[in-house]
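I'd like to ask some things about the structure below.
Here the complex is missing one protein chain, while the rest keep their positions.
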Amino acid sequence: MDFRFTPQEQAFREEIRDWLKTNLPDHTPGDRMSGDSENLNVYKMFAQRLATKGWVAPHWPKEYGGLGLSVVEQLVFNEEMAEASAPMGYSTIGTGWVGPTLIVYGTDEQKQRWLPQITAGDVMWCQGFSEPNAGSDLASLKTSAVRDGDDYVINGQKIWTSGAHYADWMILIARTDPEAPKHKGISYFLVDMKTPGLSTTPLIDMMDNHAFNEVFFDNVRVPRANLLGEENRGWYMAATTLDFERSSIGGAVGAGRMVRELTQYCVDTPWNGHRLIDESRVRSRLSDAAIEAELGRLLSYRVITLQSRGAVPNYEASIAKLFNTDMQLRMARSGLEIMGLYGQLDHQDKYAPLKGRFERQYLWQTGLAVGGGTTEIQKNIIATRGLGLPRQ
Amino acid sequence: MDFRFTPQEQAFREEIRDWLKTNLPDHTPGDRMSGDSENLNVYKMFAQRLATKGWVAPHWPKEYGGLGLSVVEQLVFNEEMAEASAPMGYSTIGTGWVGPTLIVYGTDEQKQRWLPQITAGDVMWCQGFSEPNAGSDLASLKTSAVRDGDDYVINGQKIWTSGAHYADWMILIARTDPEAPKHKGISYFLVDMKTPGLSTTPLIDMMDNHAFNEVFFDNVRVPRANLLGEENRGWYMAATTLDFERSSIGGAVGAGRMVRELTQYCVDTPWNGHRLIDESRVRSRLSDAAIEAELGRLLSYRVITLQSRGAVPNYEASIAKLFNTDMQLRMARSGLEIMGLYGQLDHQDKYAPLKGRFERQYLWQTGLAVGGGTTEIQKNIIATRGLGLPRQ
Amino acid sequence: MDLGLDEQQEMLKNFARDFLEKECPESLVREMEEDDQGYSPDLWKKMAEQGWMGLIIPEDQGGAAMTLCELVVLLEEFGRALVPGPFISTVVLGAVPIMEAGTDEQKAQYLPKIAAGELIMTMALTEPSAKWTADGVTLEAKKDGGDYVLNGTKLFVPDAHVTDHMVVVARTGGKGEDGITLFIVDSKSDGIKFEQLKTIAADKQSEVIFENVKVPAANVLGDEGKGWETVEKVSRVATVAACAYLVGLSQMDFDTTLNYAKERVQFGRPIGSFQAIQHKLADAIIDVDGSRFITYKAAWSLTEGEDDTDMMISMAKAWASDASRRVVAHGQQIHGGIGFTKEYKIQLYFRRQKWMELMWGDADYHREKVAQLMEV
Partner (left out) sequence: MDLGLDEQQEMLKNFARDFLEKECPESLVREMEEDDQGYSPDLWKKMAEQGWMGLIIPEDQGGAAMTLCELVVLLEEFGRALVPGPFISTVVLGAVPIMEAGTDEQKAQYLPKIAAGELIMTMALTEPSAKWTADGVTLEAKKDGGDYVLNGTKLFVPDAHVTDHMVVVARTGGKGEDGITLFIVDSKSDGIKFEQLKTIAADKQSEVIFENVKVPAANVLGDEGKGWETVEKVSRVATVAACAYLVGLSQMDFDTTLNYAKERVQFGRPIGSFQAIQHKLADAIIDVDGSRFITYKAAWSLTEGEDDTDMMISMAKAWASDASRRVVAHGQQIHGGIGFTKEYKIQLYFRRQKWMELMWGDADYHREKVAQLMEV
């Protein structure tokens, strides 16, 4: 029971803060993770600045371009980036998914080929996992990869591919053995987005953003050298423990910041002869939001504690993820309720409170983050894997 | 869209109110349905007073001792009894379950034998359905009834039998064909509680009440004349649409009364230099409670509407029941929250607000009414039977 | 006692559903989101031909003299079809104050044209303070000879930019409910500036700035200084109208989601066979049904002049505001990714809900009103 960071960790925190003072881009996009294309250059520029410090993937081992940070140092790093709302959209899939998986399953050649590009902030990756009929039931995917000489020939379709319209590379899972049980016939590929036959179609979301895409594969040839690990073992690689804590901690820290902003708004806004914050309905919502943000942070810290102690987090990570996701939705909803008529204003409206961040969050969270069965799936994992309850 | 009662219905309402002014027992027990034994004489006396008006089961056809009331008249009757908190515990199983089932499935002889006793307020019935391993999964019951000459011989155990310790008769479902699929080997009996071999053991609940019992059958001989309908068709008779609206409407009306009492308490109780009701946290809880009580009433009225129009309520009845049950629990919880430290006081404590009715309701509702899977089962019914969603 | 529709209402409902399915398809809803005017004059004309604009206007003014109960039935269908345009603004916010407080001349001047679909109106009530109560009205109206001069800003005024006239709620003196006067203002008057707001629902609300706007004294609606009573009457009808729209919207969101749950297969079975999804849908149908019947009760009480009218209206809006938000949130959640795409229709309901949740007071506002009425 010790919530204090060591002097070294504190010093690292200060170093990051100082560095961010001069290196954070002037124009910080609102959605730090969404990777919308208009801010692509900002994302890339910042990623390359991070690279000069070894901070693109500082938790990776030094030999792969990281700094080999401890999990707590990584936490400190992630917290400060989230606190500053630093744009991390350029590298999340590369550093969170591609790298860790390559480090475990890649050949030396593959590691040499792809890892340095990531830590240099030079390439953008996207993730070709979901398909129209394989969402929460991902293993039922149908995109096929058929061996043909030294290549695999890919045919099929992916969906919800974030950033596919500007990514350089994709991690792709596709079916190499249609006869095998569904989890056992899947392989894992690294695909150059410029390969002939690969095309993308935008999926415009209800916020009029173009963040997602459909990606079509029409006889796309991927060299065998781009197969990761063994053929038909792709499912297990895809399910590898990933850089989960980043998003969860980011959520809690971001939520904490949103509570502070909302509180300030309620202090500053006159209402009925007093201040908005003097309304009891506002006070209890702010208070709940602050408590939940703190809880979200602590549930993430618990995961870090386990990792620090060398244990492998099990359902604890699902709890943190679930709580933080739900919490952000509740917070957005509370924020809009507090704002009353102003809460409905789009972020582009001049009167939108707090630049419409709560409105954006409301659409984003209700629309997507809890969608796709995330909440259900996380609860299933907690119940069956964590609590040992029997599957149906 | 007409929420007005006809002049005749209004007149009937007035008649009931007037009658209750002089005929309601002085000592009205708090739990009007629970049938706790200490108030048994009050229940019985009141049932017999009702009998003089034909009001024990006024919705039954005249030929069976009722008044043949329309569903709306029955609603009016139930509302007034609930509003007055009249003790109806003596006759609920007889009028709500036994009678309607006998009327549909009974022989003339059976009807003659049992129905008049019920409408006279002379006998108390209990219901032997649940078993230790057959709760929400009632059809898996194991109590056996084996034909032996002109009798059936019953062996086994029932549980949660409300009022078994003073009831005169029991409706019992037992397995007559152990080889048949589980719904198809069950028969329906009417059992004299004084039959040799039948014994009851109290189940004391957490409120220190003795309302429930275990009932044991050790070679209990039930004459064949006491079999209702055909052998092995008992499941379908047990599942007959029953006098559902009574409990649901009672709940809504009772909830409305509780809101009024709670509001009065909040008006009368000084708090922090003003009144308890001036607290915003109190106001929003009271308001929600009042809204939910009204909703509960309307969802019950919708069922009545369907019945009046000659339609058979389907999931609409489950909705009313589910909503009213949940609503009563939320209301009890809100009440305790409003009362603060006083909310924890037992109804026997001299300082208990509103005679501890909210405290009792809190224990009762959390403990039982939503227990036994009621909520889950109702939601399953709504989803599958009502909304046509596929079973798992 | 009967909570269902009567024969006439049933016919109106069926007719309106068929009509709107044909005349107001999803494509029109989407087009109008992008359209600056936000409504289709063609559809407007056709609706007028059905007599809908005059539904609650007296027969001698060219209307059908039906009650709010019928309007609720119709608006439920509007919510279902997400009909865009200034219908509620015109028929409720424009016509009702004239019916309630207008002189015979004013009635004759405006109501038949409204009924005929020839006038578009709204009421300009709320200001930057975003309050629904009388003390929120600060727009100043000063007498100047035979005219009044209006100065101030109205905000969140629905459909203002396409109106011919606005009923402007202004302050001629006093405090609170006292000293409020209504004016029928020509929307093209000098000194009026409109700026459309950008909202979640892509509905058409505006900021309306009044700078020395001259209004003839003949355009005062009702007694000077006594306008708030009329606003309250309008507010009652408008609140029920908002509830009815939410009922239809919720029902359609629910129906769409239910179908999706039956059709979408994951893990080899329809997702609607999972208990977690089933229970969400069970919760949602309770929310929808509850919203409907409390709205009917409110409409009926107001029509009949029952004592519990204000209570029922506030109960209805408090419940429907929260319940519809739960319904559309479940809708999004069950749809998953597809629900987030612009192309698929469910998001239209999700976004549109926020608008009506707020109009004429959100759940907090009406909960407090319920509490006030309970004390009495």
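Note that the chains are named A, B and C in the order they appear, and that numbering of residues resets to 1 at the start of each chain.
Here is the rule we use: a contact is a pair of C-beta atoms (placed from the backbone, for glycine too) under 8 Å apart; a residue touches a chain by one contact, two chains touch by 3 or more.
These numbers come from a predicted model, not from an experiment.
Interface note for the absent chain: among B:Thr95, B:Ser130 or B:Ser318, the touching residue is B:Ser130. Contact with the omitted chain, checked across A:Met124, A:Ile154 or A:Leu322, is made by A:Leu322. Considering the full assembly, A:Thr263 is the residue among A:Asn23, A:Gln48 or A:Thr263 that touches the omitted chain. Residue C:Ala276 is the one among C:Ile209, C:Ala276 or C:Leu373 that touches the chain not shown. Although one chain is not shown, part of chain A still touches it, namely residues 1-5, 9, 72, 75, 259, 263, 267, 277, 283-284, 286-288, 290-291, 294-295, 298-299, 301-302, 304-305, 308-309, 315-316, 319, 322-323, 376, 378-380, 382-384, 386-392. If you put the missing chain back, the residues of chain C touching it would be 274-276, 279. In the full complex, chain B touches the hidden chain at residues 130, 133, 135-137, 140, 159-160, 203-206, 208, 212, 272, 281, 333, 336-337, 340-346, 348-349, 351-352, 359, 362-363, 366-368, 370-373, 375-376, 379.
The working rule: only the chains that are shown with their structure count from here on.
Comparing chain C-alpha centroids with the centroid of the full set of protein C-alpha atoms picks out C as the closest. The distance from the centre of chain A to the centre of chain C, with each centre set as the mean of the Cα atoms, comes to 40 Å.
Once the centre of each chain is set as its mean CA position, chain B and chain C turn out to be 42 Å apart.
Residues of chain A in contact with at least two other chains: 281. For chain C, the set of residues that touch two or more other chains comprises 274, 277, 364.
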